[in-house]
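This structure is in structure tokens; I'll ask about it shortly.
With one protein chain withheld, the remaining protein chains of the complex are depicted in position.
By letter and in written order, the chains are A and B; residue numbering begins at 1 in each of them.
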Amino acid sequence: MLPPVFGVLFDGIAYGMLLFLLSVGMSVTLGLMNFVNLAHCAFAMFGAYVTVVLMKDFHWNFFATLPMAFAASALVSVVIERILYRRLYRATDLDQVLLTIGLAFMSVAIAAWFFGTTQQPIAVPSYMRGSIGFLGLNLGIYRLFLVAVGIAVTVLLVLTLEHTRFGAQVRAAVDNQRMARGIGIDVDRTFAITFALGSGLAGLGGALAIEIVGLDPQFALVYLVYVLIIVSVGGLGSIAGSFAAACLIGVSDIAGKYYVPQLGSFLIYLVMVAVLMWRPAGLFGRR
Amino acid sequence: MTTLDASRALTPQAYMQGLSRWQPIEIIFWLATLLPFWLFPTYLSLASQIAITALFALSLDLILGYAGIVSLGHAAFFGFGAYSAGIFSKFAWSEPISGLIAAALLTGLLGYASSFIISRFRHLTLIMITLGLGLLLKEAANSAHWLTGGSDGLQGVSIAPVFGLFKFDLYGRTAYGYSLGVLFIVFLFARRLINSPFGLALRGIRENFVRMPAIGADSRAHIRKVYTISAIVAGIAGALLAQTTQTVALEVLSFERSADVVVMLVLGGAGRLYGGLIGAAVYMIARDQFSGIAPQYWYFWIGALLVMVVTLLPNGILGGLSKLLKRWSRR
Partner (left out) sequence: MSAVALSARGLQKSFGSLAVARDINIDLPVGARYALIGPNGAGKTTLINLMTGLLTPNAGQITLGGEDVTALRPQARVKRGLARTFQINTLFAGLNPLEAVTLAVCERRGIADRFWQNIAGNKDAIEEAYGILARLKLGDACYQTTRELPYGRQRLLEIALALATKPKVLLLDEPAAGVPVEESGEIFEVVASLSDELTLLFIEHDMHVVFRFATHIIVLVGGAIFTQGSPAEIAADPGVREVYLGTRKHG
């Protein structure tokens, strides 16, 4: 029999997997281009609404909507990257912050316009509900599914990055952009693809998050804070860093709300400030 | 910005003197701030809010516009000042000016303490740290219900008449006069700071952080100092809000307030001293005019405005105006 603390740990890690999916794209784009994309969670929210629409209006199966959430977010993000972001790669932090937070604000309003400000409930298949007993713990099936997806995505990303030509180009560009350009890597193209991939993963994360945290137009701002925390705690451009930071923040958040509910989200901000004081470049950061 | 032809004949010292001379337009601006007393007597509460917000924007301008420190958590100091003034009036006494000074000093202490953290970071990490500290303080205020009233807000703030003469009235007459007076005094101080050797050093930090150590400057010490000063000014603005509205809501510490003030400053033009004041006025009046529309749609237009300012008007309203003026005077 395991003590209940393991249950909290499990929930925290499942939540951390969601946060990982939401944040890994931003971490890599930041590492690649030093571009601060505060509209990142707007893409995640877009993916989530795609799932909602497909399920409600077109009666798709939940799982069938997930690839669509990924693809739709990736597509929209790459269009915006081409039109707006591209001009700001050499701009100041402030300009990037302003433009992208502007887009995030707009996305909140647009979502409210189309879907209202209420929560969008979805019905995941009944076999995903409920929980299974394991050594005296009640593990939610959907949460187990999340952990599985999180680990699968991580493995897939690491394999892609370590063992493909494209992955090598991304690593080279993150490592030293000038040198990468020098040896003939098309950094802009590499970036566009990475950006789309990262936003797609965010869209997937958004769709998967509905069941756990719900969906309303504030999603783009509320989870932005989480994503920023994870990216800075994990270190820019590091998949392992994002993974570790997402688990740390997920567990801290759930444990904090479980054991000291009166403190609210105090704990995760404290964790963030403490980690950054200790390692300004984040857990896995090099700069 | 004097034109080149005019300045060529000047001695260097006279040129420097000229940079800090009062322009007629500035005097007109400050005289115009008195107009609401006669022209819009029913809008004095709004005018008072504008003066307070302008002071807040001015505090951000000192760090963002002059030293190039982007903060997404500046409401921490505004809110801390507001709670300090509110709690001071509840537990000490209700005389406003001493309360204002107490709030300023307390916020200064907080600013000084956090400046040691802030000055270690740059770029994204700095933005994150300011955001994190801001959210941290909000959560702390929310959980300290016994002291702050938590999400119910701080109740029972009562403020004695200013100088023992001017009671805070329903129409906001005293509120506006008081806020405007404080704004003007702090503005004079900020204006002197900008035209001081220290102000020049701040612009140096903004223009080239790498060069500063090579001319023997300790940028971190400068940043700690300006951050503390900026915190004090933000704290005064917050304290004014608490005193004039005689209540403090948790919203004073919110992320939205931090983001709004960045928007106002950028809209008006950062690094121009008057940019924050103009931006605050435009923003507050627009929000008042469009108060009929739901807040979520209000943010659509703010977002669209930001995208436009960044892509089309990089130096804000004042930057755009001065460009127009230059083009016009060249004809």
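Rule of thumb we're sticking to: a residue touches a chain if its C-beta (ideal position, glycine included) is under 8 Å from a C-beta of that chain, and two chains touch if they have at least 3 such contacts.
Everything numeric here is computed off the predicted structure, so don't read it as measured data.
Put simply, the missing chain touches B once the whole complex is considered.
Of the listed residues B:Tyr112, B:Phe166 or B:Phe198, the one in contact with the hidden chain in the full complex is B:Phe198. Residue B:Met16 is the one among B:Met16, B:Ala32, B:Ala113 or B:Leu324 that touches the chain missing from this view.
Of the residues in chain B, those that touch the hidden partner chain are 2, 4, 7-8, 12-13, 15-17, 19-20, 192-193, 195-201, 203-204, 206-208, 210-219, 221-222, 225, 229.
Basically, only the chains that are shown with their structure count from here on.
Computed from the mean C-alpha positions, the centre of chain A lies at a distance of 34 Å from the centre of chain B.
By the touch criterion given at the top, residues 30, 34, 36, 84, 87-88, 91, 93-95, 97-99, 101-110, 112-113, 117, 217, 221, 225, 228-229, 232, 236, 262-266, 269-270, 272-273, 276-277, 280-281 of chain A touch chain B in their complex. Across the complex, chain A is touched by residues 64, 70, 72, 117, 120-121, 123-125, 127-129, 131-133, 135-136, 139-140, 142-143, 255, 259, 262-263, 266, 270, 294, 296-297, 299-300, 302-307, 309-311, 314 of chain B.
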